[in-house]
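Yeah, one chain of the complex is gone here, protein chain that is, but the others are all in their spots.
Up next, chain A:
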Amino acid sequence: MEDQPGFPEFVQQQAGKLLEQTLQHIGLTFISLLIAVVIGVPLGILITRRKKLAGSILGIAGVLQTIPSIALLGFMIPLLGIGAKPAIVALFLYALLPIIRNTYTGILQVDPTVIDAATGMGMSQRQLLLKVQLPLAMPVILAGIRTATVINVGVATLAAYIAAGGLGEFIFGGIALNNTNMILAGAIPAALLAILFDAGVARLQKLRMRSVKTALYILPFLLLILSSFYLIPAAYGSSLVAGFTPEFMGRKDGNLGLKQVYGLNMRTVVISDMIMYKAAYEKTLDVISGSSTDGRVKAFDLQVLEDDKHIFPPYYAAPIVRQATLDKYPELAPALNKLSGIINDSVMTELNYRVDHLKQDPALVAGDFLKAKGLLQPARKGAKGTVVIGAKIFGDGYILANMYKLLVNGYTDLEAVTKTGLGGTKICFDALTNGQIDLYPEYTGTGLLVILQADKSVIDTLIADKQKVYDYVSEAFMQQYQIRWLPPIGFNNTYALMMRKQQATELHITSISDLKEYLQHH
């Protein structure tokens, strides 16, 4: 892999993006804060007058506060879809409790003698509120707004999961890509914003009474201006909207490649892959960075665009096995190879669809498939030895591991055990080299880029040719790790851009080049 540039260089390179994200972040924080103030303060005032409501309103706001932020965002998606709306609503709900509570306690703690004097002098309810209660409660109310601001700056980073932008894009992209500079580029400004706004509101609190009156008039305008920051970045962009995962955004074989090789520039939002497909289906997004064999491609009727300039490396799946195990049990390889060349992209998509979308048991899906292909044999219940089959936590792995288990049990006297859910590539591969597992299905692209971390020059010569990649990783794995790549299963689970089938047909887009053409003219 390439060397990571230093942090200052990274910030310099990404200055435009950083500014955009920061503005979005400020905007998100303050739009929600503004709404929370507009609703929270009157609610707080209301419950000082209707004490019976106080318990329930503070209770509800308190319960909202206890919902984990990521879960709250999750609840918002079915109601409001993705993007700014659910993020703002979620942030608003978080900001509500401190504002209501502090307005309530702030007003209640105003000296009763002062209230008595004000009433006795003939102030109306309204005059009492505006001239006495609110000004005297202001320091406490501001403390609530201050708490809410800091909470919002923090929670707003999660907005990146649902395509609302903000500094979370860098943070989550950085985590996905293990890029420290990128994490810092998001985390440091976010922390600075929190400190800055905290100090700002604290200053406001300390102002003398007379200035507080002025501040009261300025505050709404300030909030409005800061809120409008969110709209600035959205003002430019293309007719189609793309939603990419944080990881895809920062990868060379992802968005960077799209820009360099295809010259594809489109309005892009960052979104979690868990909700990306649905968002495309619901027309919130037009283009997404999916995984070509994901079950949701079928579930949501999406079309994979052809990668006609081959920027996405081949990710052909094949079982990788410890050479020691193969030597010990020579009958293992033929059994595993029964699957070779059997499953193509659409078959894998179908299988994933049944597991992910129809929620069928992976073991059952695996069994059904083998039966249909005439490969299922009853288990021999042999006791010659045990083979441990691993699988990564996501997607294809579960199904393939179950198929291999059935094949090993049916065609050999070995007993197969599955150990699925082994986190990411690194955990799985370490388990294999340590001998905790004997085999697991891996992708050629992952082998080349993540495990071998081949030089850029090597990658460039190989990447467009799936056979060359397979040959290279087979050889290197055997040399370095004594691990054998068996023949590929057939499908290529690579990154892919995809669109709704209907829209792709209407716009006559079948490849990424077509998409670029279309964007240039629209």
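What we mean here is this: a contact is a pair of C-beta atoms (placed from the backbone, for glycine too) under 8 Å apart; a residue touches a chain by one contact, two chains touch by 3 or more; residues count from 1.
Everything below uses one rule, namely that contacts and distances are computed from a predicted model.
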Query - Complex member absent from the view - protein name from UniProt, among "Cytochrome c-type biogenesis protein CycK", "YCII-related domain-containing protein", "Beta-propeller fold lactonase family protein" or "ATP-binding cassette domain-containing protein" - result: "ATP-binding cassette domain-containing protein"
Query raised in the report: For the chain left off this view, which of A:Val11, A:Met123 or A:Ile175 is in contact with it?
Result: A:Met123
Report task. Just name the one of A:Leu19, A:Leu53, A:Val114 or A:Met478 that touches the chain not displayed here. Result -> A:Val114
Query raised in the report: Of the residues listed, A:Leu136, A:Met249, A:Ala476 or A:Met499, which one is in contact with the missing chain?
Result: A:Leu136
Query raised in the report: In the whole complex, what residues of chain A lie against the chain that is missing from view?
Result: 111, 113-114, 116-124, 127, 131-132, 135-136, 209, 212
